[in-house]
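Apart from one protein chain that is not included, each protein chain of the complex appears where it belongs.
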């Protein structure tokens, strides 16, 4: 299959403008004849649903939460990038574009990234007009900060709750369209499958999570804005309900899944405290500006710490290993996320981890408090320190914080072209659910930007181009394809409910998570991945033989919801392993131990792997087919990242 | 529905009526307690009786009186309406409730306090106000003018221990009611500002202590000194 990215020809700065002009338009009076389904109501979904409804399309918006306002975009803390250059510090669209391509370790599409940087400025205008309370200076204008090691201050923020405020903005726009009757909301509804008719996506099958009713919805186009799949690791910073089911169903109905192995691990999360752990909590990266990361120099001291025979403060400076400062003298504690994460893993693998599980390093504010005083530290990080204390019961002003990396974001997702359409006509993927803009690694404060760019400023144009070529007639939900899909779902539910095995769903999910984290996590090897593949296959077989799903379909049944999601995660896990195994290089969020420089840095292979790896489902139990979209770099020169 | 009825049927409109009538009754209390201080004047009740006569005959006072009666009635009726609305808002209660310490007992029990105050009001009105208007009152003559001797009735009434006790207890309840009600009325009117609210709170709390204390001191004074 030839993957056509449909990047317009011409100079990079004119591609989007020209493309917007070349796209077909739908007459305003005809827009009301088209129905669009939007699955997911996070930043991408809510902004898309609201914008399309404003244009006049009939929109149905679905989410599994009890309200669209609760989508996991709400949990983003840091901020949102935009090339406004309000700070007069040399930022520009081109610089944001350049930083994003470089930060993505040269595995993103230049055309998409440039467009992202270009529309970033409109996002801020839009959000402010909606009443999003961004941080401001005393003069009344917007404040910015530098984030994630960027050389310019281009990040707009709303305390540590930027995602919440942006989502509430998009949700308010969506609410307005619900009131106008242009959006019909379906909360507590899970998408179970997509329906293709004559090669085009024409609808979805859903399950009402309250009544269990399986419902069919027909439309002219379907947008999947369903987020990432980090929960394949069981423990991640994702919400408990975040899942891959929508994307995975689409994948099994023909949509290619691109770069599934690119996983972002965030270095500053609160460590796992025991087997009971259900999720991991991120602590803002900004803590690394003042905190110093260390572990004891010797395993003996670490063991004493773990047994609580000594306190961290008992360890003298000469017995501490500030390993990031030692290995990366110029960037020190501020090395990029992947580097910081991997190094934490290495020192813990050596047996120098500092908590009971041996999987934690210190993030110490002792020196910052001595230098600046407790009050200043409190003013900068007070809310984070409180949150840490709330969760761990330890006072970080008195003893160092403990942190450990955790899965945070997945760069991979459904393959889409420049128009955000998957290879299945009429099926779109937006936000974290697609693979497009972050390459192998996402920069801080770029996820919010991408979600809103896709929803507010890309899809409203590109969907018109597609719909303009579509007849108005609706496909009846009695169409055989709908009935077939409905029956498949009902059969699958029946099957899950009747296995009546001996192990709970979480049991399988936890085992899957352990396999993924161990072999397909921060550092991967061919050998480990091979092993993981076998283990996942076994796990899948066991799941379908021995899982225990309680209750019936015709009720609110959280066991059944989880069972569906975990079944899909297991299949995705296998594909992630395949992808990681085939990519014989290290880049961004994919680190293969065999491919590293002498200093232990990621070693890319641009000769052989400068492509998007997109996988095609060809049948149950059959290896998926790899299709490649070559990446052309015309603007940005490929170089090796170095943080020494 | 016109905007007026719509407003006064809304939750906020009903609260507005509670606040406005409540504040008017606060003003009434100021007048009432000031006039009644004449009881303490050592003149055998002359000043008090002349004041009582003025209050029942002056036309301007009559208008104020009617407003007061209306305020009481509205305050009571709307409290019943609101309470039933509030009860309907939680048809099934909790098994265990542990209100936060920031929320005071009296603020959560204004209805109960109000009910006792209403019962007191009935007794109080029957004892003095009804008698003054329609009762068979003893007479007294000052400078050739005949007055109803309300003072005599008051002194007689407060010879009875149970009545003194009732008055004192009722005034304590009134204090609690006012302690929350005063500042709550301002909050309901939307008058909450960091510059002024502390002052409102101070005045409200002082009022809630001073005025009921003055009222309560009257039966006690009569019981202990004029016995």
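Some notes on this structure:
Labels A and B are assigned to the chains in the order they are written; within every chain, residues are numbered from 1.
What we mean here is this: a contact is a pair of C-beta atoms (placed from the backbone, for glycine too) under 8 Å apart; a residue touches a chain by one contact, two chains touch by 3 or more.
Basically, contacts and distances are computed from a predicted model.
Its record in UniProt calls the unshown chain "Succinate dehydrogenase/fumarate reductase iron-sulfur subunit", which is the match among "Protein TolA", "Succinate dehydrogenase/fumarate reductase iron-sulfur subunit", "NADH-quinone oxidoreductase subunit L" or "Response regulator transcription factor". Here the missing chain is touched by one residue of A:62, A:362 or A:457, and it is A:457. Across the entire complex, the residue among A:273, A:298 or A:399 in touch with the chain not shown is A:273.
Only one of B:104, B:126 or B:160 touches the absent chain when the whole complex is considered: B:104. Of the listed residues A:171, A:262 or A:323, the one in contact with the hidden chain in the full complex is A:171. Touching the chain that is not shown, out of A:142, A:197 or A:334: A:142 (per the contact rule at the top).
Taking the complete complex into account, residues 2-3, 6-7, 10-16, 82, 85-86, 88-104, 107-108, 110, 180, 183-184, 187-192, 194 of chain B touch the chain not shown.
Contact residues of chain A toward the unshown chain are 47, 50-51, 54, 65-72, 74-75, 84, 86, 122, 124-131, 133-142, 158-159, 161, 163-165, 168, 171-173, 175-176, 178-179, 185, 187, 210, 237, 239-241, 273-274, 276-279, 281-282, 387, 390-393, 456-457, 460, 504-506, 548, 550-551, 555-556, 558-559.
We adopt the following convention: only the chains that are shown with their structure count from here on.
Between chain A and chain B the centroid-to-centroid distance comes to 63 Å (mean Cα coordinates, whole Å).
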